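With one protein chain removed, the remaining protein chains of the complex are shown where they sit.
Just so it is clear, A and B label the chains in written order, and each chain counts residues from 1 on its own.
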Amino acid sequence: MTSVYLITDFGIEDYYVGAMKGVIRTLCPKVNLIDISHGVRKFNIKHGAFVLWQAHRWVERGSIILGVVDPGVGTARDPIIVKAGPFTFVGPDNGLFWPVVQEMGEYEVFKIDIRGTGLAERRTGTFDGRDVFAPVSAMLACGKSPDDLGFKKRSMEVLDLWKVEEGDGYLRGEVLNVDSFGNVVTNVKWDMIDTEEIQVIAPHSWARAVKSTHYGGKGLLMVRGSTNLLELSLARGNASEFLGVDVGDRIELRWR
Amino acid sequence: MTSVYLITDFGIEDYYVGAMKGVIRTLCPKVNLIDISHGVRKFNIKHGAFVLWQAHRWVERGSIILGVVDPGVGTARDPIIVKAGPFTFVGPDNGLFWPVVQEMGEYEVFKIDIRGTGLAERRTGTFDGRDVFAPVSAMLACGKSPDDLGFKKRSMEVLDLWKVEEGDGYLRGEVLNVDSFGNVVTNVKWDMIDTEEIQVIAPHSWARAVKSTHYGGKGLLMVRGSTNLLELSLARGNASEFLGVDVGDRIELRWR
Partner (left out) sequence: MTSVYLITDFGIEDYYVGAMKGVIRTLCPKVNLIDISHGVRKFNIKHGAFVLWQAHRWVERGSIILGVVDPGVGTARDPIIVKAGPFTFVGPDNGLFWPVVQEMGEYEVFKIDIRGTGLAERRTGTFDGRDVFAPVSAMLACGKSPDDLGFKKRSMEVLDLWKVEEGDGYLRGEVLNVDSFGNVVTNVKWDMIDTEEIQVIAPHSWARAVKSTHYGGKGLLMVRGSTNLLELSLARGNASEFLGVDVGDRIELRWR
């Protein structure tokens, strides 16, 4: 049976995630539901796009990925289905899926059209996760094709996570995540760093960091993170607090 | 196979929810487990009752709803099973289930009697969620009837979420939830508001709010929430902090 993987910025305190799961199971009772995260930073599409990108290599092939980080709910952004690689994505067309789709090469995008599905009558306009994306995911999981639920559109919103400025002896990138351990995950690919020691220049601080093969060294460490990106880490401490940086901050790495 | 939907104030840091799930799966291995929320405000029966009310329309028909917000555990409140509409509720008799049951019309209440089930010997008195409500839910999911696990009682605790005072040019209601986005969910039904602009009078502040069809406008907004209640929302901001209100606060709406 198909699995549906969920990623949202809804948190888990409210009834929102439970309602989406109830909708899915009502329409497709045998589906498997797996949470990627509901802790995406509120309204932060880029953060959601990155968490999803981090996870995607470990999502079962053939799965549906239901992603809802949707500051534009109720406005003109399109609800979409995207077929790309082994996955089917369902959610708002705002860039959330782009970093994964980009890696898949070929893709097809469908604008969801819920007329004739019985969903339009019950749509409240403030919770498309429950009213559109969850039921569409369920219908896809239980055998409908994207053609049944929408019509093809030519393109989708793009969102580039990988802008890094390379200069003579420096790189300028961005903090894409601060994980719950305080590790600072950057958009700098590990292979771009060929020095054992760097100067880290954050908006309000700077520090020296040395390469480490694990999180167990001393001082600020450069670690090859679990998705091959440069992470800044403080052994059993919180590198994010130490550097005073958060998601979205620019960060400069200097070795000369 | 039957699903069991869980709602508690246990949080997810401790072993409590895991233990309840282990108990259920031990007694009824094929059951499906769906979390509505474990983030109900501690000991706040009214908050739990409201979160459950919000969710119930999206719970699979035929499901068991296991609800544990139970400040009176170890005291005299009854453990109950309630059959109402398409649902079976299991939990303490303290009003938690009333707002949903009220909407179902007919209902039957059973006081749980665990003598003869093997459960009485292992009951600790401080964790009925694990020792009583989880195993009873599992037994119901795997075919027992309420008559096997208790005896009928005449009535159950009621809890009224919907008290709103209507006057000439004003309404006085209550904040039933502040969601993780900071949206202030009131007990005022959307249809009760037939003006485009109101004055919101909170215990420690007041503000003007205008109607919006989505969360994307400017300033404080009146939004028809996802369960047809009036929500106060601040576009990409936190309305709860802006107004200084929290769950349980009274709120007055004035349009003259």
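Assume a contact is a pair of C-beta atoms (placed from the backbone, for glycine too) under 8 Å apart; a residue touches a chain by one contact, two chains touch by 3 or more.
None of these values were measured; they are calculated from a predicted model.
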Touching residue (missing chain; options A:T124, A:N177 or A:S240): A:N177
Touch criterion as defined above, residue of B:F10, B:W53, B:F133 or B:F181 at the omitted chain: B:F10
Hidden-chain contact residue, picked from the options B:F127, B:W190, B:Y215 or B:F242: B:F127
Where the unshown chain meets chain A, residue by residue: 3, 5, 7, 12, 32, 34-39, 51-52, 54-55, 57-61, 177, 179-181, 213-216, 223-226, 228, 231, 236
Missing-chain contacts mapped onto chain B: 10-23, 25-26, 29, 33, 42-43, 71-75, 124-127, 130-131
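Going forward, only the chains that are shown with their structure count from here on.
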Between chain B and chain A, distance of the C-alpha-averaged centres to the nearest whole Å: 30
